[in-house]
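A protein chain is absent from this complex, but the other protein chains hold their places.
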Amino acid sequence: MGLNSRYLRYLVRTQPTALVGAIIVTLAIVLAVVGPVIGPFDARTAYPGNQLQPPSLRHLMGTDSNGMDVFSRVIASPRTDLTIAILGTLGAIVLGVPLGLIAGYYRGFLSELLMRMSDIVQSFPVFLLGMALVVVTGQEIKNVVYVVATINCPIYVRLVRSQVLFLRERPFIEAARALGGRDRWLIREHILPNSIGPVVANASITIGWAILLTAGLSFIGAGVRVPTPEWGSMIAVGAKNVYTGEWWPSVFPGVALAVTVLGFALLGEALVHVTDPTRR
Amino acid sequence: MVPIVRVEHLVKHFSIARSTKALQAVNDVSFSIAPGETLGLVGESGSGKTTVGRCVLRLIEPTGGRILFEDRDLTSLSQESLRVLRPRLQLVFQEPFDSLDPQMTVGQILAEPLRLHTRLTSAERRDRVFELLELVGLRRQLTEYYPHQMSAGQQQRVGIARAIATRPSFIVLDEPVSSLDPTARAEIIDLLIDLQERLSIAYLFISHDLTTVRYLSTWVAVMYLGKIVEMSPTEELFEQPSHPYTRALLSAVPVPDPEVKRPKYVLEGEIPSPINLPSGCHLHTRCPAAIAACRTTTPEEVQVGEAHWVACIRAHELRAQQAWEKQSFPPLAV
Partner (left out) sequence: MSVLLDVRDLRIEFHTSEGIGRAVNGIDLSVDERQIMGIVGESGSGKSVIASGLVNLVNPPGKIVSGTVMYRGRDLLREPDRSLQRIRGREIGLIVQNAKSALNPLIPIGRQLANAIRAHGTRDAQAAADHAILMLEKVGIPDPVMRLHSYPHQLSGGIAQRVMIAMALSSNPRLLIADEPTSGLDVTIQAQILDLIHTLVHELHSATFLITRDLGIIAQHCESIAVLYAGLIIEQAPVRVFFRHPTHPYSEALIKSVATTRERGRRLLPGTSPNIYDLPGGCPLNPRCPLVQPICREAMPGLQETSPGHFVRCHVRALESN
């Protein structure tokens, strides 16, 4: 299934929300690249004496309790959040897909073991597991990436496994075997390409959740640390000021977070819907 | 002439989960096929014909019996040695669309056997793919198409092209035209005949459609519940069907000619399950000619013609009795 224009037009026509999602995702990616550079102020510099200024023409979203410009920090955040989320998701896929292939294609002890391990990981409340892992490994960006990858890996193991189970019985697989293909050939040439669709589609959703996880961990102080701009930690820093009426340091990053996660989710849902093989 | 394929006493039983019973799909089937000839294997559901096809290629492992291909015992070969032989024995499937990888273009589908078994460069492969398309009557441009963009007839042509890509000497055709419309069906059959003549390939043609089988087979074997009940050269089977099941099968096929009223020789009842096979002759529960002995005796093969065998204890008797109306199946004009 090539990524040609007819396919994209079909995607938009059947799932209009995909367009909304795509726009948001594109914007987030653009900001991840240029965000920290185009801001009117440096995102990591504190300007004492400038704390808690309400939104104005100079500070579009006001300043926070450390005197940092909220707007510059909000648009610098995607670089942090998206990097972690995308790398983490990639890690989950790179690890989960081969495991899923093995679990689906080769029945027996190994397959059972993989499934039970996935069950264990997935049975923990995501957030607690995330917290625990970060505490154990240390609070660095690198470790947050590993946490995201580990937590999401079982999703892909299961996804790919169920695809493989479905595909193994298909006549075209038997045809390839009749041609003389060995197991590895079948997996590489036929099963993998046919399983990848749902993986790619789900990636977008996973990225959305990963952003949320990162923000959440940072919010409780277990993720990214100040002064690195990150929506979750920004919300945390501004939380205490909400009581005194200074809403802008928390609300702006909060809205940005919600919209971004929503965008990834919408795009992902649309892609999942369109690549669903049962729709045939 | 050494037969290209010889099947000796093939048996296949499938075990059933949580049960001591087995599904006896194939019970002692033997036949041989000469190079360049076609054996039509006919039967209804539960006959075991599809299983025979798979076992002959060892895509399913036989429970018993031997399969000889070009005088080599396939059943005793290791998987690797078997793999090396695969280019010479191929398979065409019933459902054209399902047998093609939906993610691959026609060009990629046809290149696969070449990549697996030859050392051609990609340019050489491309040329061979064009050759194959031409052989099956498809345009070159179709190499860029995906299966779902083609009609069922075209998809099946691709399936056939794939099967002949490695120049096999034997192809198992498992109901290759049953799911096609009548006009597409006829074209594919004509193509198969043409290819057989040009490339000298032997066919095992598995089907439930007697008319098609008649059109292309040299020999016909009729199966019922895992056994061959009658085997003979094609025309002789249609002119002198000698087993009650064959007669019932022939009389059940609606002839596309309103002037012809076939004799009513319809079997009563349903086909028994291969899990609970009737004793003695498996047909006895439905056979209008059944006698007491049929329930207890497993019929031996009786020779009723030069190369015509029937598994029925009353074969000679029945042949003498009923004159089969020849008008039902006008002889082929050759």
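Here the chain labels run A and B in written order, and each chain numbers its own residues starting at 1.
Here is the rule we go by: a residue touches a chain if its C-beta (ideal position, glycine included) is under 8 Å from a C-beta of that chain, and two chains touch if they have at least 3 such contacts.
Please read these numbers as outputs of a predicted model, since none were measured by experiment.
One of B:15, B:76, B:122 or B:151 touches the chain omitted from the figure, and that residue is B:151. The chain not shown here touches subunit B at positions 44-45, 151-154, 181-187, 190, 208, 210-211, 214-215, 248-249, 251-262, 264, 266-271, 329-330, 332-334.
Criterion: only the chains that are shown with their structure count from here on.
Per-chain CA centroids place subunit A at a distance of 53 Å from subunit B. Listing the residues of subunit B that touch subunit A in their complex gives 57, 59, 83-84, 86-87, 90-91, 93, 95, 98-104, 112-113, 116-117, 146, 159, 162, 166.
For subunit A in complex with subunit B, the touching residues are 1, 170-172, 174-182, 185, 189-190, 193-194.
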